[in-house]
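The other protein chains are all here in position, but one chain of the complex has been omitted.
First chain written, first letter: the chains are A and B, and each begins at residue 1.
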Amino acid sequence: MYRYIIRRLIAMPLLLLGIVSIAFLLTHFTKGDPLISIIGERQMDNPIVIAAARARWGLDRSLPEQYLIYVGNLLTGDLGTSFQTKQGVAKDLLQRLPATLELVTAAMLVGCLLGVTLGVVAAHYRDRAADHLARLLALIGSSLPVFWSGLILLFVFWYTLRILPSPGRLDTRSTAPPFVTGFYTIDSVVAGNFAVFAESIWHLILPACVLGWAVMGIISRLVRASMLDVLNQDYILAARAKGASEPRVLVNHALRNALIPTLTIVGFSFAYLITGAVLSEKIFSWPGMGSYAVDAARNLDYPAIMGVTIVGGTAFLLTNLVTDIAYAFVDPRIRFR
Amino acid sequence: MAETASLRPTFVRPRWLTAPVAAGALLVLFWVGVALTVQWWPIDDPVLFAGKRLASPSAAHWLGTDALSRDVLSRTLHGAQHSLPIALVVILSAVAIGASLGAVGGFLGGLADAAVMRLVDITLSFPPILLAMAVTASLGPGLWHAAIAMIIVWWPIYARLMRAQVLAIREREHVEAAVAAGATAPRVLLAHILPLCWSPILINATMDFGQVVLLIASLSFIGLGASPPTPEWGQMISEGAQKFYQWWIAFGPGMAILSIVLGFNFLGDGLRDFLDPRTQ
Partner (left out) sequence: MKKGMMNTVRSRCVATTTRRALLLAAPVFASLAGASGLLPASAQAADTPLVIARAMDINSLDPARTWCDTCQIYVSNVYESLIGLGPDNKTLMPRLATKWESNADQTQFTFHLDPDAVFSDGSPVEAKDVKWSWERLHNIKGGPSFMMDGVKSIEAPDAHTVVATMEAPNSEFLGILTAPYTGAVNSDVAIANGANANADADKSDTSEPWFMANSAGSGPYVLADYKADDELRFKANPNYKRSKVGISEIVVKNTKDAVAQAQLLESGAADIAMQIDPDTAKTIKSDSVAIEMVPSYNFVYVAVSPGAKGNTVKLTKEVRQAIGYALDYNGTVEFTVAGQGKLQAAPIPNGFPGTDGLPTPTQDIAKAKELLEKAGLGNGFEINAEFPNMNVYGVDLSLLMQKVQQDLAQVNIKVGLTPLEFSVWRTHVRGDGIPLTAVFYAPDYFGSAQYIQYFAMTEGTPWWKRAGGEHDATITNAKEGDLLKQALAAPEAEKDKFFHDIAMEMINDRVIIPLVSPDVVLAHAKSVKGVRYSACCNLPLDEITRE
């Protein structure tokens, strides 16, 4: 078991190198010229300007050279400088990653809360109307395109009813709290600024619900299944026989055990959420990794694209590893090979 | 998730037509029917300009008109002609590539297995949307380029699934008996192992069909899919997003995606209930 984990950890840098190489090839074979976003269209036919810009951004070197330089810098922890923001990609990511993580965490909370509730309800009322309704809600959640549901909810709650705030992390006139974690909800509390705290929560509601609903489907389905498993176990019958109240049986006895396998789903949902974040950050003007990735891809900002891929890839590898290990603890039938 | 589910495959217990399966089949059949016949329907041309631009829904245009005065309902219905065939091609190719590589890797083990699985690991390490974006960006826009990107995203899932199946079934008595009886390796794989591997693949492919439709729309939404004036749902939503107070532009295509994905999810869910006893 531990040998397995260690082996997986050792393999990670190699996998990362693979990811980096593929990302490098894909981006550099794109038939586009990143210079247009650096110097503007007007001068794109001026050979002197073009040559200067190529030299400055290292684009005048051959591809293998560029690759080796990039990997070399990477080993020293240097992710390069973004063509677009003109600051270190590491710094860019540090600014944007917390925004995405905050959104994804909030979405995960919403998703788990709703998903577990629905799952328990569905299991308890198995094959009755409530079960079908819960499953229907869950299925709709995983069938909704987030870029559309986000739009519709914005139209209803912001544009028409005006009960939820505009897209963005804070009101336009507010200033972000001083950087500690990058989570506005945490930083504002650290700074003692509860106005900004409330505001940041308020702005999180809509995007978190849109994304949360999407993962709720997966979670509730799994909770339902494992609740059904657990509810047939002897100790549940025993608890019922001892006269424990039904909510008590459900929550204290059944859910606690049913949740263990559910935890493993967090890894999968994370993947789902990253996809969702790319799309919903666009709709909700969320200055996170998703919108950074889209902009970087648009402008062919090579260092930024690579940075996003590396961070995204690492996160994926880590969650996959955690998920697999969690599986192993839960389900001893899985053999490690 | 799928991996554990697949560890205890069982035989099909055909108890047809529960409510979800029926609903899913209806939705899917409806859209397949639309895709096959829509060009003969008595509705406006999806590409030609019809008159007043950005008109709200009326008797003449049930879902209004878009910024170029085209009938949104007609464009929504015609959208099925683009999304469905592409999703089909993507799923079939991904299953073909993924399942054969996974089966061979799982059966042979050793170097072949390691090679396939490392490739799977690397591909799965990319967030799917980012990988699809990168591939589409380097191939250039267009629905079929997006399809290639999606095949690249999807095949590893089936490779993993198939490999796990093959590994589990390889240990069964009837396979050992066949080996003992002197059956050749290809014959053992084809005749004794593969026939038992299909149910999780089928469930996944059905559910994924909907997810592929979603991802095509997502790519088009961020401008990497269809070229205008093709009526593609994601692109229509993206047009609607620019002026979302004219809700009808995005409403039709959104409902189309929702209903078709929901249909496949219903079907997949229903199938899973039969094929996978864990959720019973």
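Convention: a residue touches a chain if its C-beta (ideal position, glycine included) is under 8 Å from a C-beta of that chain, and two chains touch if they have at least 3 such contacts.
Everything quoted here is computed from the prediction, not taken from an experiment.
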{"item": "Which of B:F30, B:W62, B:W198 or B:F244 contacts the chain that the document leaves out", "value": "B:F244"}
{"item": "Candidates A:S21, A:S37, A:Q66 or A:N257 - the one touching the absent chain", "value": "A:S37"}
{"item": "Touching the absent chain when the full complex is considered, from A:I69, A:L94 or A:A198", "value": "A:A198"}
{"item": "Missing-chain contacts mapped onto chain A", "value": "30-46, 48-49, 51-53, 55-56, 84-87, 92, 95, 113, 158-159, 161-164, 166-168, 171-174, 194-199, 201-202, 205, 282, 285, 287, 291-292, 295, 298-300"}
{"item": "For chain B, residues in touch with the removed chain", "value": "48-49, 53-54, 67-69, 137, 140-142, 223, 227-229, 241-245"}
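Basically, only the chains that are shown with their structure count from here on.
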{"item": "Touching residues on chain A, where the partner in the complex is chain B", "value": "11, 15-16, 18-19, 22-23, 26-27, 29-32, 132, 135, 139-140, 142-145, 147-149, 151-152, 154-155, 159, 218, 221-222, 224-225, 228-229, 264-265, 268, 271, 274-275, 278-279, 282-283, 293-294, 297, 305, 308-309, 312-313, 316-317, 320, 327, 331, 333-334"}
{"item": "Chain A contact footprint on chain B (complex, rising order)", "value": "1, 3-4, 7, 19-20, 118, 121-122, 124-130, 133-135, 137-138, 140, 210, 214, 217-218, 221-222, 234, 237-238, 240-241, 244-245, 247, 250-251, 253-254, 257-258, 261-262, 265-266, 269, 278-280"}
